[in-house]
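One structure coming up, written as structure tokens, with questions to follow.
With one protein chain held back, the other chains of the complex are shown just where they sit.
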Amino acid sequence: MRALVKHHAGPELQLDTARPVPVPGPRDVLIRVKKVGICGTDRHIWEWDAWAAGRIPVGIVTGHEFVGVIEKIGSAVTKYQPGQRVSAEGHISPMVGYNARTGNAHIARDMVILGVDRDGVFADYVCVPEDNVWPVHPGIPDKIAAVLDPLGNAVHTVMSAGVSAKTVLVTGVGIIGLMAVTVAKAAGASRIYAVDIDPKRLALAKKLGAVEAFDAREGGGPGVPPGSLPWVNQIRKDTRGDGPDVLLEMSGAPSAIDAGFTALRFGGTAAILGIPSRPITFDLNNHVVFKGATVLGINGRKMFETWYQMEALLLSGRLELDEIITHEIPLEDFARGFKLMQTGEGIKVVMNVSG
Amino acid sequence: MRALVKHHAGPELQLDTARPVPVPGPRDVLIRVKKVGICGTDRHIWEWDAWAAGRIPVGIVTGHEFVGVIEKIGSAVTKYQPGQRVSAEGHISPMVGYNARTGNAHIARDMVILGVDRDGVFADYVCVPEDNVWPVHPGIPDKIAAVLDPLGNAVHTVMSAGVSAKTVLVTGVGIIGLMAVTVAKAAGASRIYAVDIDPKRLALAKKLGAVEAFDAREGGGPGVPPGSLPWVNQIRKDTRGDGPDVLLEMSGAPSAIDAGFTALRFGGTAAILGIPSRPITFDLNNHVVFKGATVLGINGRKMFETWYQMEALLLSGRLELDEIITHEIPLEDFARGFKLMQTGEGIKVVMNVSG
Amino acid sequence: MRALVKHHAGPELQLDTARPVPVPGPRDVLIRVKKVGICGTDRHIWEWDAWAAGRIPVGIVTGHEFVGVIEKIGSAVTKYQPGQRVSAEGHISPMVGYNARTGNAHIARDMVILGVDRDGVFADYVCVPEDNVWPVHPGIPDKIAAVLDPLGNAVHTVMSAGVSAKTVLVTGVGIIGLMAVTVAKAAGASRIYAVDIDPKRLALAKKLGAVEAFDAREGGGPGVPPGSLPWVNQIRKDTRGDGPDVLLEMSGAPSAIDAGFTALRFGGTAAILGIPSRPITFDLNNHVVFKGATVLGINGRKMFETWYQMEALLLSGRLELDEIITHEIPLEDFARGFKLMQTGEGIKVVMNVSG
Partner (left out) sequence: MRALVKHHAGPELQLDTARPVPVPGPRDVLIRVKKVGICGTDRHIWEWDAWAAGRIPVGIVTGHEFVGVIEKIGSAVTKYQPGQRVSAEGHISPMVGYNARTGNAHIARDMVILGVDRDGVFADYVCVPEDNVWPVHPGIPDKIAAVLDPLGNAVHTVMSAGVSAKTVLVTGVGIIGLMAVTVAKAAGASRIYAVDIDPKRLALAKKLGAVEAFDAREGGGPGVPPGSLPWVNQIRKDTRGDGPDVLLEMSGAPSAIDAGFTALRFGGTAAILGIPSRPITFDLNNHVVFKGATVLGINGRKMFETWYQMEALLLSGRLELDEIITHEIPLEDFARGFKLMQTGEGIKVVMNVSG
């Protein structure tokens, strides 16, 4: 079969056209891949940065966002049949221990990740454990089903924070931040504010439902404390002087984290998905303790509460994802796909693997 | 001043044109009333049913839904000034005891209700304690501000249940049930189902956001268990066979309660605002215990969390209340107002008291 | 092997000494049974009441409370090894659908119950799916490990309600009600009140931690409303006039349900495990709606959050179960075991199956 492989300990990926089709174990299903999404993680692997060099086994098939059709099931599989259209949760755990057994498998021990620690989905076929399979509702088109993984990150963040009838600040509107805007709106946020440094994405955030989208840098600079930033003050003014009820941190940028927490109202909730590249300087007293804030660390997607929420939101017809998925290209054009992401020309790029 | 008074122990109300203007105590504010809403409770008082005969003191000024302007403040009032446009929470408690002091004043002990236990708002002026005042945001028009009380019932119910990305069944779409439909939609419900027996209100429920609105009686009859009702089965089919995540009970009708709980999915949440006229026969085992259901009793409005949520929802521009407030009439036409409610021609009737 | 079998469509059970040892499927484990507990459900099966006659397949091996040692594992089992000491959750689901996949497998669809719908544990060997196995901590003795199933009912009820620093009323102190008393105390309840009609069990409830244990009938009788019962008033007086924060309903008796809800404070939480024998007359208005109560239906044990909580509570050394497990007898004496339960001489009876 064809597979996009990390062929050496260096940049880029190679299309291997003679990779053997994997053989499902007794509790696995073999899935014929239809469409895949390119994730920011895939870009790290492509660029072979320090994280990738330290984590990714050379020779691995990459990719973890996908939709496909079950081709074959293992001997002990009971829940699925060949022919079912499915996606799958890419976080694979042996399902032992406290979190695995209490509905929190997304933070279970000994997790391995599809396309990171074991062969992934940028290929004609992929094997995943039966327990990780998600049957895709017929009302959800392939193009959307291919990106349930990052959409699930956004949904997990928004739903954990709880946005119903609340004002929400999203710091960082990359792919998942943009998804968070449309998800927050569909989930009942009363007003959404977006902050970023990319004018194109800010404009898109407004189209997707943000009432205001601010350039994070405007009015800032050396010596300007976050509490004096014009956008922080404008949001505050717009929210009875209190600040937003909810902060969805999607940037990982220390300055955005600092400003976002400064803006957050006393007693508010911050859900953090963004990953700073290193430990940050953090004003624990003012941002959390005195403020009586609740801070939620967000990892992956709840298995499978997040997936059910996603399905409900998608079927409600309220999510606007069309402008977030900017490109659909054939698998063979993968090099172009990665370039689209690197240049910022594309937001979410989907690759077609099979019909 | 003018005041609509329960003048005798019998039906109807009388317009007294020489009622003395009340004098605010040290912690009260005197409010000049602008607009008022007629509530179902007011209709009970008008009709002098058994409940009213047992509760309402003859001579009282009726009414509790309103908006007005502060005319005068008591000597110890610190938070408000004359000239402020306000509504007020009509549940008045001495603010002592556990619930009053822990953010649950809506279920505090020794509660008296405006227009039920003490003089109400169907008058040129009304006195309320400072702690009950709600300053109305300039973005909310008088006509809406006059009905924050019932809207708050709907918001309290919807927000207590939690509807974000959930399927919701509303049993009973009278005034508050209809409000619950638009509130649930604005608060992020993924799909809303409405059930009632009045075709006009069912049609309005669909306009306000219900995906389906069912005649409760269709397919029913003697010997038909609730689990066999066509609408119960249709909702179930539409929700993966599970039933709705959330039941908002707004009817008080035993058959609707029975059918609503039957429809509710295992592990679902039922928020009950409807008030049956007497103790009901209730299948505790199948409706609650085996189902692992959560049942929430809803009373009044949280003071003042519900009011803040209402403000957020109203300012989001997502609530559709125009078709629920069917009539605006002068105070002097009160008899017509009550008739509009009794015939079902009107849904919510607002009376103009002063300019 | 030996097995206690429902040998005919009538009362009692028979000890079959030549039952074939079951053969585990690929995802099952075969467990050699060490000790078992007799449950109230087993007594219904023994007595062949209407429920049993309608549900239990003749020929089935009964029993579901147990501890044993894994004898053999199926070909696709990955999590356990022969020799491990284990118990198991007796609610067995195909693990498909919303609740099964969101941490609520205890209320999943298509549930079958060990010893009720399929062969149970009153036997030398039993097969259960790998996913249902619970490895027993070495610090927990066999005698206790044999009754984790009913203890789990008590823990699920107490932990769902939340009792930390709260006053708690337990209505009905049969086996699980008594367990609930010691669990509530260990879980941090500030004061526990027990109500029942059996003086011996009331006395034991006090030993286990209830500050007061009342005879439910005292001061009652025809025409005495629950709000006038002396014990309801004494609890109320003892709780600032409010009533208990939490009601744990363990009796299934309509009068206890009525009195318990009457006693419950406004805004309190009722967790219901007791099962009335038929639909009850229920004052929804006063017990739930006006009171702003939260009512939780409790079914089985959360899989496996309840089991972890149980382990934590048992290892804390705070649970007092010795006087609840009144008898240990050999499997062969099963007829005596059922008699001990029927006469009320025994509370929990444990049968020894193998060494």
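Chains: A, B and C, in written order; residue numbering restarts at 1 for each.
The working rule: a residue touches a chain if its C-beta (ideal position, glycine included) is under 8 Å from a C-beta of that chain, and two chains touch if they have at least 3 such contacts.
Owing to the predicted nature of the structure, the values given are computational and were not obtained by experimental measurement.
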item: Touching the absent chain when the full complex is considered, from C:K35, C:K166 or C:R301; value: C:K166
item: Chain C, residues in touch with the chain not shown (by the definition above); value: 155, 159, 162-167, 186-191, 309, 312-313, 315-316, 318
item: Residues of chain B (touch criterion as defined above) contacting the omitted chain; value: 26-27, 74-76, 78-79, 94-96, 98, 101-104, 302-305, 307-308
item: Touching residues (missing chain, whole complex) on chain A; value: 97-99, 104, 106-109, 240-242, 257, 265-267, 272-276, 279-285, 287-299
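Convention: only the chains that are shown with their structure count from here on.
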item: Rotation, 0 to 180 degrees and nearest 5, that superposes chain A on copy chain C via CA atoms; value: 180
item: Chain A and chain B: spacing of chain centres that average the CA atoms, whole Å; value: 40
item: Junction residues of chain C - those touching two or more other chains; value: 98, 104
